[in-house]
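This is the structure I have questions about; it appears just below.
This view holds just a subset of the chains, kept in their places.
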């Protein structure tokens, strides 16, 4: 009996058996990027992987190995490239990786692919990779989704998760949402004692090169993460799993 | 006496003279994309060009020729590729164009460049082009900005511009903002009799390939543009010019 | 009633209506390059645009937005890269732009495309872009032309346009032909008082890197433009329009 959703744990005959049932393959699109003093550099890999696995379990799907590196961290959404440990890919590299993966999954009879993005800056280059593959493959039965899991955040949880006046989802980098989800999924990787409590960053409505480091709070968290709890993480992850599974089933049948 | 801000109207000695005063070069980043039955396919070229010229006049800057083609129109922000006339570039083509322009302006002693994006989907590939050029040029005195002009929309104008319950700036494609600005800047290109009045599109929080045409209102406008007026356009354009000029001066001195 | 030939002035339904009649789409392939002290940097955009519009009017065609940037200016044909304001694209960038435009026009049911080149150095990279698109699209009903408008210069006009011993069309950069055409089409952009009268450049039969600036007349015009008149411009433009329309009709039916 096959139980895992991780393709990485399947042998080729197990994978082949699964493919017969026309599963959705979920691909975690991560990045290696600073997430404050309290979270590991791999948050953007771990969270979409967690979402992918939870969704795959609900939908008889499979999870492909994560894209461990992502597009360039920008100050206003990820703190920017200057933080130690942030490793950025060129856009073309990320798009080519996505294109190759779509092409190869298709070659193995996969007809339903869902890229779950865990790093804001990835989305357009993942989009381009999907588009390049779709064009190359021509008209086919292949269908592809791409989503950023936090876009499924339910308005009804806003008050429960974000205390007081929340500065908005755009600043939720290494803040309440990501910290809570990590406390739920990977508590051993969260340094609770180091959770930052800086006020929200206040960015102007443009980007500059070279980046202004002083725009970004020195912690790397774009707003306070103090209100994070594992329970909030559980609530959110469960909601993401349910809502994304529903969306995938709606699209893929 | 030199009066124009358009580099396209300068001879090389005029350009050379201007460069001595260390001006900001503004580059309109457009696209060729459907904008409903009432607006021309070139809205995303004309509006950032208008913004660039107004800002350049306030800042002794110059305006480079527009990038007339842009990144792929997406259903949720531009209606998508299926509308007749929408001509999309690959991401790498747009990024390469931006990179080449930065490199060349730098070669001619320009040290202040500001890309003003008029097409939502462009922003990440313009970003990548800037980053590729900055890396290639190495440490230098060059500073570059990139902005989407609508991000300078002033909250204090919200009630004046958008009647009743506004569905949000994300649906402002071929809607009140763009229609008003076109009525102000290029009234001869607006078919007032054809301004659409469809209800706002209701998009799910993900993208799919192949695109679902039925997600997008058949007009191509993502929400009603009925409340558009030239006066609103004038208000917005004046504000954009003032606010962006201020931001540019703040950054570039 | 639809009257314009400019796609930039059409809405998507107007474009769609036009496409039903299987029109030729003309694409002006320009550049941003020095053209002496008397002409603006945009001559290579403006002239092929003018030709495209005139030809489109005679053939029920349409004109796409211009490619505003072109391949690298060479000393022997355009004065070279060192003149202030000359902004060059890499060959691959230009070819990719052309390829993308062909692909996209084809996607919208256009089957007749004509690239009209206004910058000598563009022609091979436009050629490559067309060829890459044709190969990608595979066997189809698509037909594409590419032409440099000055190759339609009629021998019978030689004596009328070029006084005395003319040094040849290869030196006609910012000289009699381009100056006359600009005086006809855009007189407000010609500084008649600054028309240069330098003797023709005398180039050896090879190119060198780094370029020798001293090969090129300091004005940037490769020979005297003194004999330019608006009337000559009118004569030439009319001939180009007529002859190119005839060629397009001959090829496209």
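Labels A, B and C are assigned to the chains in the order they are written; within every chain, residues are numbered from 1.
Just so we're on the same page, a contact is a pair of C-beta atoms (placed from the backbone, for glycine too) under 8 Å apart; a residue touches a chain by one contact, two chains touch by 3 or more.
These numbers were taken from a predicted model, which means no experiment stands behind them.
The complex is a homo-oligomer: 3 chains are shown here, and the full assembly described by the structure file contains 6 identical copies.
We adopt the following convention: only the chains that are shown with their structure count from here on.
Common neighbours of chain A and chain B under the contact rule above are absent. Superposing the C-alpha atoms of chain B onto those of chain C requires a rotation of 180 degrees, given to the nearest 5.
We define each chain's centre as the mean of its Cα atoms; on that basis chain A and chain C are separated by 47 Å.
Residue positions of chain A in touch with at least two other chains are not found. Within the complex formed with chain C, the chain B residues making contact are 7-13, 15-16, 19, 32, 34-42, 45, 64-69, 81, 83-90, 92-93, 96-97, 100-101, 104-105, 107-108, 189, 191, 194, 220.
Residues 71-72, 74, 90-92, 95, 121, 123-125, 127-128, 130-132, 134, 142-148, 151-152, 204-210, 247, 251 of chain B are the ones touching chain A in the complex.
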